[in-house]
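The other protein chains are all here in position, but one chain of the complex has been omitted.
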Amino acid sequence: MTRIVKYIFYDILRTRFILLYTAFLLVSTIALFQLDSDPGKVVMSLLNIVLMVAPLISIVFATIHFYNSYEFIELMLAQPVNRSVIFLSEYMAVAVSLCLAFIAGVGIPMLFYGAGSTGFTLLFCGVVLTLVFTSLAFLASVLTRDKAKAIGIALLFWFYFSLIYDGLLLWVVYTFSDYPLEKVTISLIALNPVDLARIIMLLRLDISALMGYTGAFYKDFLGSNAGAIASVGILLVWVIAPLAWARQIFSKKDL
Amino acid sequence: MLRLIIGSSYANTIVVDRAGKNKSIKRAIVSAQPGDTIRIKPGKYSEGNIMLEKPLVIIGENYPVLDGDHQYEIFTIHANHVTIQGLMFINIGVASINDLAAIKILDSKYLYIRNNRFENAFFGIHMSNSSQAWIENNTLQSNVKVEHQVGNGIHLWKCNHATISNNRIKGHRDGIYFEFVTNTLITGNRSEGNLRYGLHFMFSHNNEYRDNHFVNNGAGVAVMYTTGVKMINNTFEHNWGASSYGMLLKDIRDSHVKGNRFIQNSVGIFMEGSSRIEFTENTFSQNGYAVKLQASCDANNFNRNNFSGNTFDIATNGSLVLNKVNSNYWDRYEGYDLNKDNIGDIPYRPVSMYSMIVEEMPTAVLLWRSFLVFLLDRAEKAIPAITPENLKDDFPSMKPYDFDKAGK
Partner (left out) sequence: MISIKQVNKTFGKLHALNHVNLELTSGKSYALIGPNGSGKTTLMKSVLGLVVPTSGEIYFDGKLIARDWRYRDKIGYMPQIGRYPENMTIGQLIDMIKNIRQQDTLDEELIDAFKLYKMFDKRMHALSGGTRQKVSAALAFLFNTPVLILDEPTAGLDPVSVELLKEKIQDEKRRGKLLIITSHILSDLDELTTDVAYIYEGKLHYNNSIEALKAETGEKRLGKAIATMITQKQLIDSINA
C-alpha cells in the first residue's frame, strides 16, 4: 500500500496544484495576521477559510484527481493488487496532501504569530473538514463515470452542506419557534459536518457570549467531556461513512 | 499662631497607640470632645464595633489596621462633621440580615471619608439618609468569589449632595450602588472586577457621572428608573458575558450620554423603556452588539458617535422605531461621497437582517457566521425587506470623529 501511495503522492505533487493551494493559504493567513493584531479576530476571519474554502477546494480537487487517475487505477487493477488497497491509497494520498497543504498554509503562520489553543481547534476543524469533503469527493466520483457529472455532484454536496442545509435549518427553527428547539437543533447540527465544525469553533471563541441561551446550552453540552467526544466522533463518522460507501461501490465498479 | 492656640484650646488631639498610653480607639472616642482629632498610630486594632456619635476627625498614620475579625461592623457613624482618613479596614463580618460595613453612616451630614483602604469588607462604605459627603481616594478590594458573601463597595441609600471621587473598587458585589440618591457627582472612580455591577443605581435623579472607568464587571453597569442622568467621558470596557452589558439602561429618561467609550463589551448599551436620551460623541468599538435598542424606547437620539469593529452595530426587536440615528460614523458603511462634504450620499442601515431574525427566533443564533447568514445580510442590504425602514442614518459620516482633539 505504501508503494502505491508513494506513486500517487508523487503524481499529485507533479501537478503543482497542491503547492498553489498551500501558497494561497499562506498568503491569505499572513495577510489576515498583518491586517489585524488581535489573534482572536484573525482566527475568526480564518474560520471562513476553514468553513468555505477548504471544503470547496478539497472536494473539487479530489474529484478531478480521481478522474485524472483513472488510467492509473485501471493499470493497477490489472495487477495483483487488492481493489480496496488501490482505492484507499488514492484516498490517503489525496487527503494527506490536502491536509498537509492546509496545516502548512494556515498552521505555520499561526505558530509564527501565536494563536493559542483556539488556533489549534481551528486547525483540527480544517483538517477534519478536508477529510470529510475528500470522502464526499470520492463518493461523487464513484457514483458516476462522467467527470463533469461527478464534479457537478461534488459541487452539489458542497452547496448543500454550506448553504442549503442551513436554509432548511432556518426554516425548521422558524416553523417550530414556539417549541424548545435546543435538543432538536443540536442533533440537526450534527447532521452537517460544516455546521458542527462551525459551532465547535464559535464555542471556543469568547464571542459565544453573544449566543444567548442557545449558545449557553450548546456550550454546556459540547463543553462536557461526553459532548466533546461525541462531536469528534460524529465528525469522524462523517469522514468514514461516505468513504466506506464509496469503497463499497468501487469494489463492484466496472472499469 | 492663632490657629495653633485655637486648636490647642478648643480641639485636642488624642493619640492612640498600641505601644503607648491610649491603646483603644473606643476609649479615645469616649473621652474625646466634639471637634477633637484622634490620631491612630500604626498597629492592629480589634475592637469590634465602634460607635461614633460626635463630630470627630479620625486620622490614621501609615494605615493602622482596624480588624473586624470576620464578625463585626467597624465604624457606625451617627454624627455630623466626621472625618475618617488614612485607615485600613479588614475582615468585616458577613451577615445576611444586616448590611455590616467597614464604615456605616446613618442620618448624618458633612462627612469626609478619604484615603482609606478596605480589604475584604462585606460592605465598604454604607451611607443612608445622609448628605454633603465626600468619599475620596479610597481603595476597596474584596477577594470573595461568591456573590452573596460580599456586599457593595460604596453603597448609598436616600442620600443627596455627595461627591464620590477617585475611588478604586474591586471584587465587591456592586462597585457603586445608589438607591434614591440625588444631586451627586461621581467622578474619576475605577470600578473593576465586581461580581455583579460596576455601577448600579435606581431612582437616583440628577446625578453626574464623569471620567469613571468600569472594567470587567460581572454584568457591567445597570441603571434604572431614573431621570436626568449625565454620563460624560466614562469608559465601559471588557464587560463580557452572556448577560453582561457595558451599560444597561432601563426606564431612563431625559438624560445625556456623551463622550463615553464602550469597548469590548458583549453589549455596549442595552436599553429598554428609555426615552429622550441624547447619545453624542460616544465611541463604540469591538463590542458584540454596540447598541441593543428595544422597541419600547422612543425619542432617543444618537448623533455624532463612532461605531467601529462591532459584530452588530444596532439590534432591535420591532419594526416600529421612534429613535433617531443621524450623522454617526459607521465603519461598515459602504456608500460614497460624491460632493466630498464628508457625509455619505446614501443612508446607512445599522440593523442587520440576521440580528432581526435572532431577535425574533433566538435559536437562529446557531446559524451565526454561516454562509447563509452572510448571503442574507448581503441580500438585505441590496433590497431591504425585514429591517426597520426608518432606522437609518441619513447623514453617515465618511470618517470617524476625532473626539480627543475636539475635547482638548
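To keep things simple, chains are lettered A and B as they appear, and every chain counts its residues starting from 1.
In this section, a contact is a pair of C-beta atoms (placed from the backbone, for glycine too) under 8 Å apart; a residue touches a chain by one contact, two chains touch by 3 or more.
It should be emphasised that the depicted structure is a prediction, and the values quoted were computed from it without experimental measurement.
Visitor: Missing chain touches which shown chains?
Guide: The chain that is not shown is in contact with A.
Visitor: Sort through A:Glu74, A:Asp146 or A:Asp220 and give me the one touching the missing partner chain.
Guide: A:Glu74
Visitor: Looking at the full complex, which residue from A:Asn82, A:Ser177 or A:Gln248 touches the chain that isn't shown here?
Guide: A:Asn82
Visitor: For chain A, which residues reach the chain that was dropped from this view?
Guide: 3-4, 7, 11, 14, 69-72, 74-83, 251-255
In the analysis below, only the chains that are shown with their structure count from here on.
Visitor: For a test of understanding, state which residues of chain A touch chain B in their complex under the given definition.
Guide: Chain A residues touching chain B: 44, 47-48, 51-52, 162-163, 166-167, 169-170, 173-174, 177, 181-182, 185, 189, 194-195, 198-199, 202, 206-207, 209-216, 218.
Visitor: Show which residues of chain B lie in contact with chain A when the two form their complex.
Guide: Residues in contact with chain A: 240-242, 244, 266, 288-289, 311, 357-358, 360-373, 375.
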